[in-house]
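Only one protein chain is missing from this complex, and each of the others stays in its spot.
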Amino acid sequence: MSASVSATPGRAGALWRSFAENRGAVIGLGLMIVLVVVAALADVVAPHSPIEQFRENFLTPPFWMAGGERAFLLGTDDVGRDMLSRLIYGARLSLLIGFSVASLALVVGTSLGLLAAFAGGVVDVIIMRVMDVLLVFPSLLLAIVIVAILGPGLFNAMLAVVVVTLPGYTRLSRASALSELARDYVTASRSAGAGAVRLMFETVLPNCLAPLIVQVSLGFAAAILDAAALGFLGLGAQPPTPEWGTMLAGALQYYQRAWWVLTFPGLSILITVLAFNLLGDGLRDALDPKLKR
Amino acid sequence: MIRRTAATSALALAALMGLAAMPAQAKTLVYCSEGSPENFNPMINTTGTTFDALRPIYNRLVEFKPGTTEVVGGLADRWEVSPDGKIFTFHLRHGVKWQSNKDFKPTRDFNADDVIFSFERQWKDSNPYHKVSGGGYDYFNDMSMPALLDSIDRVDDYTVRFVLKQPQTPFLANMAMDFASIQSKEYADALLKAGKPEQIDQVPIGTGPFELLQYQKDATIRYRAFAGYWGPKPKIDTLVFSITTDAAVRLAKLRANECQIAPFPNPADLPAIRADKNLTLLSQPGLNIGYLAFNNLKPPFTDVRVRRAINMAIDKAAILKAVYQGAGQPAKNLIPPSMWSYDDKIEDYKFDPAAAKKLLAEAGFPNAFETDLWAMPVQRPYNPDARRIAELMQADLAAVGIKAKIVSYEWGEYRKRVQNGEHQMALLGWTGDNGDPDNFFVPLAGCAAARIGGGSASKWCNQDFEALIQKAATIPGQADRAKLYEQAQVIMHDQAPFYLIAHSVVYLPMRANVVGYKMSPLGGHLFDQVDLK
Partner (left out) sequence: MLVFLLRRIGLIIPTFIGVTLLSFMLIHLVPGDPIEVRAGEHGIAPERLAELRHQFGLDQPLWKQFVDYEVQLLHGDLGTSVSTHETVWNEFTTLFPATLELGLCAISFAVIVGLPLGVIAATRRGSGFDYGLMGLSVTGASMPIFWWGLMVILVFSVALGWTPVSGRISDLYYIEPWSGFMLIDCWFADDAGACTSAVSHLILPTIVLGTIPLATIARMTRSAMLEVLNEDYIRTARAKGLSVRRVVIVHALRNALIPVVTVIGLSVSALLGGAILTETIFSWPGVGHWLVESIQRRDYPVLQGGTLLVATLVILVNLGVDLTYGFLNPRIRR
């Protein structure tokens, strides 16, 4: 029952309709759109610069509390930077992280998986064993070691997360490719004389897209969480970069005196990751025919 | 939902009742330690965390009087120094008993053999214990003992003589440091015979007020008061170290009375601790310094005007307020105010960005120049948050036209690179080891340390300064030495090889019913005479 040909307009419409049935998915999509807009328009929307230090205003509470000021709606952090502005710019960073990591992991992982499926034999064994080894390593530990090698920083943290999420994409694309390769139309194409590379990218890949799209959307969410975890451990984005995980790292000690420094970045991570998870779930439900009823 | 709440409350209640059912006669003091000790050997380790864990077990020939850096008798009750300052003769105390455990029962009291063993282990390759447990005797080497010691002679059962190659007045203070702790030769011999010498550092035997009962890695250390201790008997029966790495969690446990003493609080929590009637807050100016070192070998920091300009460009008060949050004193000298010979007459550079800009222009930098600013990724006793400080400094420097890029490495890597002089400006600091000004000036501003690979971050070598501190290390009288150190501080202030930030104040929150605790200026924690009311 799965689509054997690329989506036609009628099919896309049907996809949208089944997607829209799922309330969670629509909420996810909505949140994601809001986030993208806010991130894109950060320079316009944010009331202050995310790195400007207001020396008179260390640890100002949010505006609805005693001592709060309208200028700093969600309060300030311990060196006087506006929380709201930092959160808004942080959205930009998180989206960038999610996108970069997910797409890089997708491209590299899918290539490896397709290569393994098509080449078979020794190449397949080597690639899959390497992926097994990566999977068996506790992923956060592996990421920490990679960052320790490359040095702390946002870019290096992203690379580490790519390496850690690679096995997922590789396995998935290989499994999909293998099951497609066994199908009649592929055997037919091959006997008709189609070359391997052409076959790989033009015929097989589009049909593996569905699970990969789902994986990317969920991978977005995972990437943001992983990068935040590294930032929380002090290994991700370095100050004064307003990455949400990094903001949490410095905020621990203020949990009693200035709870807003701790709560808002965490909530932002939660909401963003939630949005992408809902989106991914919705896509999965819409694209997976077995759940259609 | 309601069912779960009731269940949790019931559990909590039961737990409390369980606590109340504990036998009341055993007095237990719980100390929330900030980390696990590496092992129980004072000679091969360097961290305060490890030293705190083994100080209850061991003694040294001389000790620092609790709460001070004054040297008093320990395992040696009297000593003499020869007129030329090279020979130190220690007369050992009689009747000092060794602890025992299930594998070892001592057959004799403490005597000179134990002293000789403890030092020869660190010094002589020929000693069978020299390589045991890795054999990296950091402090023994850092205090230049191999170069300094000529011989250690056993005069008789209760007299040991240390002969030095040159006079070194701070030597006595070095003998009170943790690396100079005395281990039992009898225990060492027994373990060697049994084929497990490493046990000496994992299951320790000492002469101190507490003996080790149990060590649960990363969780707890339990000690029991040693009945045969030669000194005043501890007032508590059981001492427990509860290993809690997060400061916020330590405070929460202190509040819940899960521990009675909780060191290294977050500066942000100090006002709340002060306001809490159940808690007392002790404080002590730390014997430390946090600074921004200029690499005096690299231009433009070779020019004293640039260094002075930066001293005027950075807002010290803002750093102390935002990062130290009251837990620090602004620094104008390398040594802290609590140290003898501190020159209070020196006036610190004023925060004056306009004057700084002018001075920079004079030095040939009217417009922006670029530099790096190294910040360590870990919290140190003299610096609660190097990255935050770097951010504040970066903003101040930008205001006078200096573009500083913040650079960070992992702590070990950081230290190595700074030693190699790879930085232009680097945040670092120092905690004193023995209460002597020599211990600050020589490693941080001496010429020997300024070579590439040497420990000095400033890489500063000034001949006049050097002559003063070298002389002060060899003459005996404290007043005379103080005069020389004061002159040295004037030179340092004038030449500004550092931007001196602050001496952190060390705070120690504890429950209000804890009595008898004295804070050590060297930062160690001692529980010998602590009591619970």
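Each chain gets a letter, A and B, in the order it is written, and its residues are counted from 1.
The criterion applied here is as follows: a residue touches a chain if its C-beta (ideal position, glycine included) is under 8 Å from a C-beta of that chain, and two chains touch if they have at least 3 such contacts.
The structure presented is a predicted model; accordingly, all values stated were derived computationally and were not measured.
Of B:Glu258, B:Asp276 or B:Asp531, it is B:Glu258 that touches the chain left out of the display. Screening A:Ile144, A:Leu181 or A:Leu205 for touch with the missing chain picks out A:Ile144. Considering A:Leu15, A:Leu135 or A:Leu205, the position touching the chain not shown turns out to be A:Leu135 (whole complex).
Looking at chain B, the residues touching the absent chain are 8-9, 11-12, 14-15, 17-19, 21-22, 28, 30, 38-39, 44, 46-47, 131, 133-136, 138, 141-142, 198, 201-202, 213-214, 216-220, 222, 240, 242-246, 249, 252-253, 255-256, 258-259, 380, 409-413, 415-416, 418-419, 428-431, 443, 453-455.
Contact between chain A and the unshown chain involves residues 23-24, 129-130, 132-142, 144-146, 148-149, 151, 221, 225, 228-229, 232-233, 245, 248, 252, 255-256, 259, 262-263, 265-266, 269-270, 273-274, 277-278, 281, 290-291, 293.
Simple rule for what comes next: only the chains that are shown with their structure count from here on.
Taking each chain's centre as the average of its CA atoms, chain A and chain B sit 44 Å apart. Interface of chain A with chain B (complex): residues 53, 55, 58, 78-80, 148, 151-152, 234, 238-240, 250, 252-258.
Interface residues of chain B facing chain A in the complex, by the touch rule stated above, are 246-248, 266-269, 271-272, 315, 318, 321-323, 377, 385, 387-388, 390-392, 395, 406, 408-410.
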